[in-house]
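Left out: one protein chain. Kept in place: all the others.
Think of it as A, B and C in the order they're written, each chain with its own count starting at 1.
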């Protein structure tokens, strides 16, 4: 994955977040405070600005800018968590100009570890971890099986979507939704849903690049 | 009119005010502040208490208690105005034990004069004066024509009702309703409506006493 | 209608018991509905008495204390108090220098205070009355009961209270109160109506996209119903309504008052817009108050009140005040 593809991913992620702004906010209305879509959309709008202002020269540089901007502009729970995920991934990539599949897999592992370290959520707690962790595992498994970027990204995106859908019956144990206790059951976690969207964006641009 | 009949009037007035509490309040909602029925009902409830506590011995005494209690318990515009009306009427009757038709007529004149002096409303200003003044004039005319108490009270009550109905098209020039300007047109004045009810109560008890 | 009350008819007495318990610096006669400073009358000082319907809190009870009112007479919700209350309050706060009645211009308030003044005068206590009538939404003409008393009441009570605390005579205190009233104007806007506990239904209806301009403080409809607009446009409408009636210049005291149901942060947004509009008139905002000072129960909306200051009025505004709702310098 080179810098252009990384930028394309972030732009596509910004697009799907904007398109799903109300959807994500509605998910958050059910078990949170009705701002997740608004938060992420604000964050990614600033991300695009920041990338335009000082275009980074490496995939890692792009991800560091994304992470730093999300931390500085989103707030809420998702700002530091997503920000840390992107920053850890960016740091993991270092200054490589074109990340290979193993480097990408390591970066994703670093991302989910950063999220878990900061937020202390376990799988099944009904958070973004429930989408991110299976996605990272699916990516690693695909790499293990010598899959190409498109296949690995698609596997990750599908795993994230399944993981997000699987949060519906869960009772939230972390974040704002946990205050609802059993009343949090029956609703999809907004952060898991946005994780699936962002990884879906990665699969989309990988496929487009492949066909171009 | 003796003390018993005066007391019967006040009790009947209290009854019709209570029955029409919501109606009067709704009239006040349209062009005022939704409290006229509540105000008068509170006032007459205290009036009945006061009359029970220290039963007055003359018609004038009854009316003075009514007026004083309304002043002390109603508040708003109608409290001082109705209170003054009853007090002036009571003062006018002095300590007569049984008011004759002329004394009653004078008492009614004193009442409307008290209201006009205090509130400075002219006929046509869309206030209680628009019910009270024609009623007082009708009573006086009936007395002039040698009518008996039932006939005179009935004439007064009917004049009050006509007068109240006639406030509907008027623009209010006094009281809270005047703030609405032309928007006050098309609604019956609550104070005029309550005046018609109170004088209707007088006609009712006069007729009942006559038939008893 | 959901309200934190017990029974509608107990709303005012329950409130007053709460006020009594929360404010040891006040003496509250719950049964007779009179709030006074705990110290009793201040010898030689003019006593300031105000009152009006309940539901406008902190007005008036929240303004009883050093540098402002000596007594407040709360009526039933949105209903003028009765003369007995004002008589009792006037007697309690008369320190020998007479008593000033501060009356908002509503027929009910005026008539009840008028009756009270007569009775208090009969007691040999000197009484003066100032009628506050600052609401430019009402035409002051033969066709109305005159302008309503609204936001300027807070200014009058504060400034007259400071003058009284300085030892002003009854005539001096009354005169500065009238001056404040004459130099002050208000204009209010409602986004929602409000409901009195006793009525149980809102005083008027407002559509999801309508606002009411030129409202009063009793849940009564206003001058004009218009489509919802931005805070900036609403602030502009308020400033212009006032400016047309009393051209703004010099130093201003500006209050952006919440009607009870509007978040504080929205009031700051309105104030910011007011500031921008006032700047275009060439006048200067010298003093500011942003918050809920004279409310209409849970009504959403705001009221702008402006007083054209003089150096004397500014100094009196700045003088120490120590009441539940307004406090500085002490």
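Throughout what follows, a contact is a pair of C-beta atoms (placed from the backbone, for glycine too) under 8 Å apart; a residue touches a chain by one contact, two chains touch by 3 or more.
What you see is a predicted model, and the numbers here were worked out from it, not measured in a lab.
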item	value
Displayed chains contacting the withheld chain	A, C
Hidden partner chain, touching residue among C:252, C:302 or C:316	C:302
Hidden-chain contact residue, picked from the options A:16, A:147, A:173 or A:209	A:173
Residue, one of C:257, C:277 or C:292, that touches the chain absent here	C:292
Identified contact with the non-displayed chain, of A:102, A:183 or A:210	A:183
Positions on subunit C contacted by the hidden chain, ascending	2-7, 11-12, 14-19, 21-23, 54-55, 57-58, 62, 77, 191-192, 208-209, 211, 228, 230-232, 234, 260-273, 275, 285, 288, 290, 292, 295, 297-298, 300-302, 327-328
Contact footprint on subunit A, counting only the chain that is left out	25, 29, 32-35, 38-39, 42, 71-81, 118-119, 171, 173-176, 178-181, 183
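The criterion applied here is as follows: only the chains that are shown with their structure count from here on.
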item	value
Pair of chains whose C-beta contact count is the highest in the structure	B-C
Between subunit B and subunit A, distance of the C-alpha-averaged centres to the nearest whole Å	76
Between subunit B and subunit C, centroid-to-centroid distance (C-alpha), Å	32
Residue numbers of subunit C (touch at least two other chains)	none
